[in-house]
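All protein chains of the complex are present and in place, except for one that has been dropped.
Order as written gives the chain letters A, B and C; numbering starts at 1 within each chain.
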Amino acid sequence: MAQAGRWYFEPIRPDLIVGSALEEVIYKGKTRYQDVQILRLSGFGLCLVLDGKTQSAEADEYIYHEALVHPSLVAHTRPERVFIGGGGEGATLREVLRHRSVRRVVMVDLDREVVEICRRFLPRHHQGAFDDPRAELAFGDARAYLNDTRESFDVIILDLADPIEGGPAYLLYTREFYRVALARLSPGGVLVTQAGATDPLSCQGGFSAIAHTVATVFPGTLAYTVFVPAFGSPWGFAMGLAEPLADAPTADEVDKRLRERLAKGTRFYDGITHVGMFSLPRYLREGLRQETRVATDEDPVFVT
Amino acid sequence: MAQAGRWYFEPIRPDLIVGSALEEVIYKGKTRYQDVQILRLSGFGLCLVLDGKTQSAEADEYIYHEALVHPSLVAHTRPERVFIGGGGEGATLREVLRHRSVRRVVMVDLDREVVEICRRFLPRHHQGAFDDPRAELAFGDARAYLNDTRESFDVIILDLADPIEGGPAYLLYTREFYRVALARLSPGGVLVTQAGATDPLSCQGGFSAIAHTVATVFPGTLAYTVFVPAFGSPWGFAMGLAEPLADAPTADEVDKRLRERLAKGTRFYDGITHVGMFSLPRYLREGLRQETRVATDEDPVFVT
Amino acid sequence: MAQAGRWYFEPIRPDLIVGSALEEVIYKGKTRYQDVQILRLSGFGLCLVLDGKTQSAEADEYIYHEALVHPSLVAHTRPERVFIGGGGEGATLREVLRHRSVRRVVMVDLDREVVEICRRFLPRHHQGAFDDPRAELAFGDARAYLNDTRESFDVIILDLADPIEGGPAYLLYTREFYRVALARLSPGGVLVTQAGATDPLSCQGGFSAIAHTVATVFPGTLAYTVFVPAFGSPWGFAMGLAEPLADAPTADEVDKRLRERLAKGTRFYDGITHVGMFSLPRYLREGLRQETRVATDEDPVFVT
Partner (left out) sequence: MAQAGRWYFEPIRPDLIVGSALEEVIYKGKTRYQDVQILRLSGFGLCLVLDGKTQSAEADEYIYHEALVHPSLVAHTRPERVFIGGGGEGATLREVLRHRSVRRVVMVDLDREVVEICRRFLPRHHQGAFDDPRAELAFGDARAYLNDTRESFDVIILDLADPIEGGPAYLLYTREFYRVALARLSPGGVLVTQAGATDPLSCQGGFSAIAHTVATVFPGTLAYTVFVPAFGSPWGFAMGLAEPLADAPTADEVDKRLRERLAKGTRFYDGITHVGMFSLPRYLREGLRQETRVATDEDPVFVT
């Protein structure tokens, strides 16, 4: 009997739901900002669930985190200083630190409790990254941090919750925020943000709205997508470039840079994967081409 | 309340299930070969479900059917005679007939009743394709048909149920069958088969086993994948070439051929989409590289 | 696999849900007053579902309808004129008409469309009762009807939707309404109303509030309960007596009256069943004893 027993259900849309066999409730609680669960789901391993939305799963988090981190660091000539907004599990930090050129990473997460919970319960996610001497961890609003700092960064990575009305993150998806971030990028710098589901039936255009907003601020913009099993959907990312790319890197160039810069090979990302991620299916390119919305502080874009 | 009301649940794995709001049970019955349902699912429209497995949904069948049909016809210099094995909904036939060069299509489906049900209840799927004078419809075993015919084809398209133990299709995924099919291809001919889910956590290697089996028979082989929302997973295809490709077509070449050959543009497939589909993520390439299984009549490969 | 396939889910509480295998969606639509579904559920047969709440199922409606109708008619010396408020399926009417003494039944249902749908799709529920010459069918508000008529009734049966905030029925559960109804009862008359779930963990006291409200208006009051499989819960009823009962009828007396008054035996209700229904478990008697709420037009009692 497939569905007797313990299950965890998560809606993709109001009329579409994914259920996973639930092995264990490792942790559940409420922080000041959000509802937190650490669940062990059959086939997925330990999962972080915030406000009822799976953030990452042990079994496939490398897909999401490699896709989030490496394209922007590879796009940069020599990434030394990196800023991470969000990223509570520590896996984004882990991937950044694999780049030998990186000398300093500032990670600013809103929710100290979530980071502590992840540090304790998700060791395979962070793999000790928080203890790396190059990493500096701060708690608070990433936007306020970037606004107030005088430091500049080569790469800014935004590993955030989706922009939900009333949620903690939607002001990190607006034109005003991207201007703040661009001002903190060094010449040749790159920003990348997670940009939500790209499932053509479910994504509600959040992806294209985010990518378009980035495009109104940055001299260069790229968007890409990858299937993440734990999200039950392909997932999108938008990249803003402080200087437009002359040419997109070829698969061979991506592979060459990874070989030169990383001590140990990636599991998911490489040159051909890169080409696949950036060669968007037609419906996504059409969506981007037709998109006119710009998320602003006054008129944000929400996904639901 | 999300899950009160009528729902349709379909397992992806024993421990992973997808539920869709069910609007209407249009048809349910049993044919000689299989269990048939036509359901209207919220967001997906009319769906054909055989033996509890969604075959296609009105809202996104163009993704699956364009991905199945056009790469092989585009790879061919001038496809005139096409064979379709399976394809009961008529949507594969519909896409084939859009190519102006096509002069004759033979479609052989095992289950006359399923084709009649689709013809009656799924008009947006077939869009009248069954009435095209170039189309010849036959009922029976596609393998027996290919074995017995003296006709040769430029393209053979296999739009089949997954190879399930005891199911009606697994002998259309074996080395022996691919040899029969290759013998019926004209010089420069192309075969393509659907090859199951490529979700890295769920696919159980069916995809790589099928692609590897094709590779043991055909001089050239290609594999590709695309996300299909109604399947809740990216989906794989394997292509066998009667003569190895000198060079893979570029995005521009794909677009040029589509412009020349089709009266009306595609919705999903084009040059960049093509590049994305064929640039497999690393885990799939690794899976293909390490695959050693060859499905034979005596020792078939099953997915469950 | 138990839960693959088509299912119908109905919440009993927000944290408790019952799912039934769904065989067919016979009808779905919206009337002026409510959402209507006729579903065929495995094991239950055809079910009427209003606003997402199962009203009755072919397989066990005799339990609910016999429990609703016969105790009050049996309590009356010689029921001739009966009023039914609600009762769209026609099964309450059917049970009333089985009493040979009954000469006239007025059934007033708010929703003409629901009655027409039931008449068409639920023939095993009504079994032709609507065509009985003793039955008069009217559409509109049962309270307004009772308020305006000069006729009096021996028995008033209220077969209504639960009192839901914003729903069509909550003003048929108030003290003011019961006063109207009592004024229309002939001497020795009896009123009975369905009174919602009596599951000790889920019933939220709707049952005791309704019974207590009846008790504030009627000289005599009785409450009883019976398990109804299609509701997944025991169900309650409250009876108001225009004159207090000297003695409750014994099992033998109930059986004697049934034999004398009904042409054909009941399936569920008889003397011993009667004793079982009226011998409430302690938690229900305690709940009734401690109840102080009185539903009024200004301050109704709702169940959710």
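Everything below uses one rule, namely that contacts are C-beta pairs under 8 Å (C-beta built on N, C-alpha and C of every residue); 3 or more make two chains touch, one makes a residue touch a chain.
Nothing here was measured: the structure is a model prediction, and the numbers come from that model.
Trainee: Touching the hidden chain in the complete assembly: which of A:24, A:131, A:243 or A:299 does that?
Mentor: Within the whole complex, the residue contacting the unshown chain is A:24.
Trainee: Which candidate, A:9, A:121, A:139 or A:302, sits in contact with the chain we can't see?
Mentor: The one listed residue touching the chain not shown is A:9.
Trainee: Could you please point out the chain A residues that touch the chain left off the display?
Mentor: 1, 3-11, 14, 17, 22-25, 28, 37, 39, 52
Trainee: Just the residue numbers, please: which parts of chain C touch the chain that's not shown?
Mentor: 2-3, 7, 9, 11, 13-21, 41-44, 59-60, 63, 199-202, 226-227, 229, 232-234, 251, 266-270, 272-273, 275-283, 285
Quick note on the criterion: only the chains that are shown with their structure count from here on.
Trainee: With chain centres set to the mean of the C-alpha atoms, which chain is at the far end from chain B?
Mentor: C
Trainee: For this structure, I'd like the pair of chains sharing the most C-beta contacts.
Mentor: Chains A-B share more contact pairs than any other pair.
Trainee: Any idea how many Å lie between the Cα centroids of chain A and chain C?
Mentor: Their C-alpha centroids are separated by 56 Å.
Trainee: Can you work out the whole-Å distance between the CA centroids of chain A and chain B?
Mentor: About 33 Å, centre to centre.
Trainee: Which residues of chain C are in contact with two or more other chains?
Mentor: 1, 3-4, in rising order.
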